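Before we start, here is the structure in question, set down as structure tokens.
Left out: one protein chain. Kept in place: all the others.
Per-chain residue numbering starts at 1, and chain names A, B, C, D and E are given in the order in which the chains are listed.
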């Protein structure tokens, strides 16, 4: 089971609407090497792990990284949502005007038609993520070899999306994912080495771009995030320390296990997009109903959930001149 | 982000190997109405929710049910793994004998070839779960209408898998999922009613089989599990109480929110299946390496992770007469 | 636009439940060369036809055959439904007993889980029919060449399903479709010949099995059905006579256009299958509601729609001993 | 069986070539919520309906709406074909010149390469419609719940395509489909209400945009088209009156059944597009052959089929300066 | 088995980077009628051929054309690679600058993200080639009928890509493939005629554009390439002469079998693309390692493999100003 809470691993900065860029970022969501793939590969491998007790450190490693990956699909989604915010126009509420702003965005219709200016589990072609991307052979060495390869392909794709998309949200995302994916790449390399003696760490960095040359990676490296494996559990996965240890392949610093998740950041409360009816063509009505239900339930006057900018929405809803 | 821990919502009872039954259960994993679909639909809808603060009770509802669904794919995987345990033969370690037991199981090869006697995100046809099963329009009423329909289709499929597969693990699973899915069906019906006034609760039960007539549902109903919405978060999603309230459509009892997850059960530590190299053709070697790594890391002699039957594995590995 | 009415091109005889046979028949529904493919290929080609007036006889031919194909997916569905009728057991209404009869049918779960013992647009592998099976290049000669090839592949598949499945419904279906498909094969061959001079009729029969040697084809051949092109329109497609003429390639008889559809047969009213909730777990309730609604609308006491055996259902619903 | 005839439900107005817009409209053809989906869902549900006589009003409703949907895929195809007309250039017949006009349209190649400037059963991503979009559980209440949801999703997609594409053909199409889809949405809501008592009509309009505010919907609403269910059969489906009755959820007017299809409009005879060989690189040759065949068959000198503008084509073929 | 060697059937001329054009050319690689399809259809038909000795001329024909098609996927790949060369920018080696050139190419991300500026087995939509494009019924007449149709569809697609894409590499490719595909179209037409008497050669040219009017086809026609079937085997497939004979349908010249492959051209050695790490972010390192390994293996100082312009690469690697 999981406990979920609304903290993002990273603060996603705003920027101008960028639907074309969001299309590229989708590869990191639903592509063969996207975060859905890392999440689901490790999740199913942990579900299918046989002989957990006798190989506990390896089980704990896979299960724990799987838990972190959930936070990564969350981050990619937050990035796409940010980049699509205000990509449609709303003028004065009369239907014909409100609905006329899209014409030149037709080249990427799925984000608007099926997605409601939101994220979907699709790749940059618009093709859906598929369960056939999950590799879970049960053979521990083979699964770990796969995972190392998967993280390598993921690093390749993150680097290319970094190159393609310069929107600040995308750059912040890729900078962070490159660092965190690098940690997982190291973790699986170490696991293979412990089991077989093969020194996969000699492959680092792969692709051969030094991570610390990428500006958006540098603040994370300075904070040591590149050598920390967080433990995403209230109680379990304590044996990851038995695998994740030794020197970092790129910097030589000692690898570290941190007993808990990163602090993270509060998510932004992205504003409604009435042109795609998200959450409604007239979101004020939903707001009023919600307020009434909250009162009936004896909840406090202000929403109990925390977001980064709690005033943003109300402001948005009263001003009708967003373009 | 999430915190993950190794408790199952339900204890999965053992039984004879049943690969054909496991094939049917796969529909509940990777089918259009399986648990991957409920998990990912609600997860993406929560990621894409716009105007969270102004519609907090509805956001909390969707985000919180998404969290519970993670535990459901975990349960389906545990059931499939249980049903596939010992479906292959291992005799005395000589390769030719060890590898000769499958012949008549060829009709369902994917569980053995790609899956290593484990679960994969596929449906009962063997077709992969696909991201196109995710509906996330951003329109709140529409997404909730969809979710009610999705839970209805899921209930239909659970009932049919119940009918098809009598393995005790499958019956325990479907009995539990019918009750929990029923809670979600109610939750989405109430949400639609709060927003529009449409009384979807008149559709219950749908399909029209009274849940309490199904023997494997009865113990859960007796414990009130059919009217409890658990809060799967250390801190968030507190406003679910504003939506999940009123009488249960089938029993008339009051709906209840519980401030935390169910207690759950420790998972079984399923034994290695050397014929498919899970976790290895010679799992003892991995055990020895793991033990050495644990010692080097200063971990206690016994594994720190808890499982239901901690002695099972060692016993299995020393006795070579499992058929 | 179309007008639809409840007559089948052929009477589908009953027989014992045969889920395995129904799986084979599905190839004729949703396979690359199944009736969904012939229907949709000709339908889209007729939609996309440019310069209709200047090439009217060819447009009329394609549009008219498309109309007949609708009746063919209807026939394949009726066959599959017939073969699946009573493949599940219902005993005395108590849930556990009522739901326990499937165990050994798991090898073909989709017909029961997703399909409710009914037909779906899938092939014999369980894979869905896909729009990529539609070929509509706009080039008339090329589309006709394709159509001739498509009918040839369809004939091959019908012959093999005939060989595989001996259920009387399947045999009646394939016997009829072989004859009607043969007419379409001739029609497209003639069209190509008219446009290019290439004598495709020399390819008949292809595959090289004389149609008249197949017992289930003989009654249709005796009635001349193998050389008649029916006009499926109240007013249009009159110029098919300009293409469909000359001698039949196998028999030498003159090809004939009939100004209207075949007489056809009333469909059977297949009984409910409560174990899969079709149309409900307790179909009597629906019957009562329907009856009340009919009365309120001033409809006659007996249903206005005609079926082959109008007493079948009531009888079924009162007797509970069907196995 | 069906009878088909060449009348469109709506006159599709011409406009400038708009391949990018046509790409968006494709979602209404082959998307999950497009007209192929509504057509095939209701068609298969009607094929698989068990106990027709005892639940006749509901069977008639589904079967009859299925018949109308055929006319809707026809309309979407006519719209796409109109928008693609003259999107390629033809100059003076010399191959190199005739074939040089596409360069900047490569971003949407499928409409030209596979489609011959015509419609295909694909969505706006270019992915094919798939049979897995068909839901036919056999459970009547569940199928109707699905159908209501399907029409809701379809309305969402029509609204967004309306917003995206301002080509007059697309606007006319979406205006009409919004009104007709609204009728089907009401019909299924009423059916569910009759069977269960749940008042789904409180969900209207969903999405929450009043239909009568959309200019292209207004003429249809003025003519009452929003509250009429046409009976698309020479003889059958007379019991739809037992379900489709009561007040319209948005306007309060009485729902009405009309005993026959709408009058409709003659289709345009869209001109050849020689650059994609539709119907040929030299369409005059086909015209001459067709004319000769017509004479040999004793047909009148003028084509028997009616089109909206019968002179258009000849004019086009003699003038070679279309760009 | 095969022997492979590095000669292309055609010299591929360079040109400016053209990613949009490369997208169109992909249809000829991975589309339903692309070269992957011709290659794999004939390859599997030859694998599955039963009764080879008694039908040797037909087996030899299919097996031999399959061998030529391998060279065609090679040509399409070389064309795509040529068109993508230098489509990304590399400046002075500092990561941030080196990685900033893509922004406006996001509309076609797959060639860069998954493909590394190279060819993949995908069509112009970005959808993968699928094994379901292979038709291999075993019925010789039917397989040959299919092959004739397949070559016809392939000719259609080549003509349209010719029209769309004017890059010199694409024009050279399509000009050549039109001529070679034409030979295969004739070969299959003759095979069908020999077996059945049906004169398919009357369908030529199909589509109805005279091949010799296309400038890029003319040099090949002048050299007689349009009437030569090459034998791609050191020893086998000698009986193709028994099928490939008689007059060419378009020119009336005698068809000819040549006892060996065409001479072909040396491939270009396309330069590295460091921005996508092909073959590396710092390709000089790989060059040095390769050189050392060559020396250790006693190979000559210069590479043993021949390419068209052997100096190109080194020059490229020392100059850093390519844009």
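Just so it is clear, contacts are C-beta pairs under 8 Å (C-beta built on N, C-alpha and C of every residue); 3 or more make two chains touch, one makes a residue touch a chain.
On a predicted model such as this, the values are computed, not experimentally measured, just so you know.
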item	value
Partners of the unshown chain among those that are drawn	A, B, C, E
Among E:137, E:152, E:174 or E:201, the residue in touch with the chain that has been omitted	E:137
Candidate in contact with the missing chain, chosen from E:74, E:151, E:199 or E:216	E:74
Chain B residues that touch the omitted chain in the full complex	88, 94-96, 99-103, 105-107, 109-110, 112-114, 125-127, 275-277, 280-282, 285
Touching residues (missing chain, whole complex) on chain A	32, 132, 135, 137, 139, 141-142, 145-146, 148-149, 152-153, 156, 192, 196-203, 206-208
Missing-partner contacts on chain C, residue numbers	20-21, 23-24, 27, 31-32, 107-108, 124-127, 156-157, 159-166, 207-210, 213-215
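Keep in mind that, in the parts below, only the chains that are shown with their structure count from here on.
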item	value
Approximate Å spacing (C-alpha centroids) for the pair chain A, chain D	40
Centre-to-centre distance between chain E and chain B (centres being mean Cα positions), rounded to whole Å	48
Chain E: positions in contact with at least two other chains	32, 107, 125-127, 156, 207-208
Pairwise chain contacts under the document criterion	A-B, A-D, A-E, B-C, B-D, C-D, C-E, D-E
